[in-house]
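Note that one protein chain is taken out, while the other chains of the complex remain in position.
Right, chain A next:
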């Protein structure tokens, strides 16, 4: 195999290709994102999408650049003052990466929603920054109907806020951090049994009814069995054998029972997995193929993953053991493919493997244990008095300094804005008065939702003090956080949050709520 001289793009993107692969990069390069409002938060998010090579971005912003804007935004200059903010920011952002296509629309989101809501249908993802509540809800409704993912972001003083709105987001390659191995020691398949029988393990099977050790006592007894297996030297002392040491160390993790996680079970039980039609998305077709395998050839287990951890052993023995798992995995994958194929035929589709997120069957089976689906509630559900998550809010507020109080304060300042067409405490002379007005907003909010929680006065004071400031470091934190969530959504790799993320820069803490 001759390695081609790496292209410039491969060199440039090398460090991220090692995380999401060439297929992830392709998905990113085919994506077009829309940003509403080129404030510091917005331009920082875009920067972190442009640098890794997103296909295109479009900024929608009707504002003119002010002196305050330039002060906290790396992608504006004093020359930009008075110009349209979308245009000014696009110039600076475009300069970051010539592979990316930058566009701007000099228009307020509200006007666009009035005149041309379908404008938003063309995007892979819409990112709304520093949006007033009414605009946010309107846009949320349009995008929900159109099936376009919507990421709401906001920097308010030392508080960062993100809300993900996506009906259903499926992930095959979730890349879990600490996955257990798939060794099948509790239910060895035939080929593994045959391979193992070339070693001498008979004594173990006879003593424990063919079960693997389950609790600490049994595992200790098992470790002792292993120790007894260590060769002894002439004077009767055990030899130093690294492979036995490794075995003893790994008893806990290697002997995990082979079972299917609840997340994967839920996927199998989903309506989309059950009812396959010609409209069914690739993910569900694939999940159904795996489910069919589990219910038939797999006898309740997923297709074998096929990878094994490195173990101290000589090369031949390791490779032959590895091949046993690999070949079984290939076999199982072929069966899964057949199941998928039969469903495709049944609904009149022809080609396989199909390109839908570009995933052929092998990565599917390798990741079968880690399939994930994220479903976020709509903004309408979050805001409706009938369906908002009262229990979540109330129980979080048992700790009155939990990040939930910051969420309630954001809702309260939105209320203030609705009533007064401005945010509290923007000018010094307003701070004192606005505290009591903001407090009224907090109380009316709690009353409307019948929330019996205590919002400390300190937070009302602090949010007036913020004066709707957007300090650059907080905007930049959110810029990184939001961009990575956007990349997850676009590449369908790694798992996005669900659904509300709050960052407290005062305490350097954060929490995710499902609202």
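Note that in this section contacts are C-beta pairs under 8 Å (C-beta built on N, C-alpha and C of every residue); 3 or more make two chains touch, one makes a residue touch a chain; residues count from 1.
In this text, contacts and distances are computed from a predicted model.
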| item | value |
| --- | --- |
| Protein name as given in UniProt for the chain not displayed, "GPI-anchor transamidase", "Cell cycle control protein", "COP9 signalosome complex subunit 6" or "NEDD8-activating enzyme E1 catalytic subunit" | "NEDD8-activating enzyme E1 catalytic subunit" |
| From A:115, A:215, A:315 or A:421, residue that would touch the chain that is not displayed | A:315 |
| Interface residues of chain A (partner: the chain not displayed) | 1, 3, 5-6, 8, 11-19, 40, 44, 47-48, 51-53, 62-64, 66-68, 70-74, 77-84, 96, 106-107, 157-158, 174-177, 310-316, 318-319, 322, 428, 431, 458, 461-462, 465-467, 469-474, 476-477, 479-481, 483-485, 487, 494-498, 501, 503, 505-510, 512 |
